[in-house]
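For this depiction, one protein chain was excluded, whereas all remaining protein chains were kept in their positions.
Entry: chain A
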Amino acid sequence: MSTTLTPVLTASWDRPDSFTIDGYGPYEAAKKALGMDPDAVIQAVKDSGLRGRGGAGFPTGMKWGFIPQGDGKPHYLVVNADESEPGTCKDIPLMMANPHSLIEGVIITSYAIRANHAFIYVRGEVLHVIRRLHAAVREAYEKGYLGTDVFGSGYDLELVVHSGAGAYICGEETALLDSLEGFRGQPRLKPPFPAVAGLYASPTVVNNVESVASVPSIIANGADWFASMGTEKSKGFGIFSLSGHVTRPGQYEAPLGITLAELLDMAGGIREGHRIKFWTPGGSSTPIFTDEHLDVPLDFEAVGAKGSMLGTRALQIFDETTCVVRTVLRWTEFYAHESCGKCTPCREGTYWLKQVLKRLEAGQGTEEDLSTITDIADNILGRSFCALGDGATSPIHSSVKYFREEYLKHFEVGGCPFDPKKSTLWGDR
């Protein structure tokens, strides 16, 4: 049987009051968790097989388990709501429509790791989402779900909504912590990892929005329920975000392991009269795939085995009207713009990649430029301070691998062989 959708976090989004506590419900999972031993909560999340939904896929329960206990230091939970990876657009609608799933997850997670102070670090460029978060937190305080003596359990938790100010790098967890401490958002050397020395040098868990929001369902329905979905090592459900040249782009919540072919079936296929050319499985930092990869199960292992990464399940779809060189140039400009400048390979490498790609796209390059960009990328990958630099090399390496001929075509014809108007939303009208 083919895979079907499994709405959990998205199930209430069509209710007009889904963002209120009345529309969400009375936080039964959090009440249940606070009646459990914190270690039993961590064990349940370990047993569920939940892996981080922010891109890296690290086992969530194991991350929680790294927090030292009885160390006498305050512990912190920081929710990474700085969703900015190109193509990624799941956490923002989730927090707009269902912020209480996140707050309930924050209560359970904080209790499990023995934190009494939690933060939601949300990117600043999403005003209405920020309003909804503030309103939901206020409602939770009013109900006694946050603050002192949560549910009369004796457990105290303060939750602060903190708005960022425009910097992709702050999605990197240690840069996020520096930013939350009031500094420029630049990554820290690891180790020590945040579990040992995170916010204010205290043990800290940094989790993605969707990871934390998935926790209440695991506590409510059991680890086995969650693990009954997905594949052997990639358990549970996740939101798959389809964008680009698709008939019905949008958010499709499905078990991990669903394929793009199946998702495209549900989304009405590629826009009429066109065919797929290339796509990202999980944002711009994940190497591109082509029409050869439509049946690759979208889980951490299978996507990895084919040379890419599941990332954030941000499926950006481009049809045959799209110039791959132009697309890669724009991603490269993004990485150059967002490079924090701390390390040389990323700061200088993305700058030079951008220059050479501009030349290539304008049809003024040579075949040697292709060696130059792959050589620069080789010198960034694995040598930069954080994953931003590594991410910048993904579109370069993968596009040269699959579309070398198209690069060559640009300087054969002395310009871009594509008409950009044809790729636009209105290009067919």
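In this section, contacts are C-beta pairs under 8 Å (C-beta built on N, C-alpha and C of every residue); 3 or more make two chains touch, one makes a residue touch a chain; residues count from 1.
Here is the rule we go by: contacts and distances are computed from a predicted model.
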Pick from "Cbb3-type cytochrome c oxidase subunit", "NADH-quinone oxidoreductase subunit NuoE", "Penicillin-binding protein 2" or "ABC transporter permease" the UniProt protein name of the chain that isn't shown here.
"NADH-quinone oxidoreductase subunit NuoE"
Which of A:79, A:206, A:229 or A:388 sits in contact with the chain that's absent?
A:229
I'm checking contacts with the chain that's been left out. Which of A:252, A:289 or A:403 qualifies?
A:252
Sole contact to the chain not displayed, among A:25, A:166, A:192 or A:414
A:166
For chain A, residues touching the missing partner are 4-8, 10-20, 23, 74, 83-89, 91-93, 96-98, 117, 123-128, 130-132, 134-135, 158, 160-168, 179-185, 200, 220-222, 225, 228-229, 237, 239-245, 248-254, 266-267, 284, 314, 316, 318, 322, 326-328, 330-331, 334, 337-338, 340, 420-421, 423-427
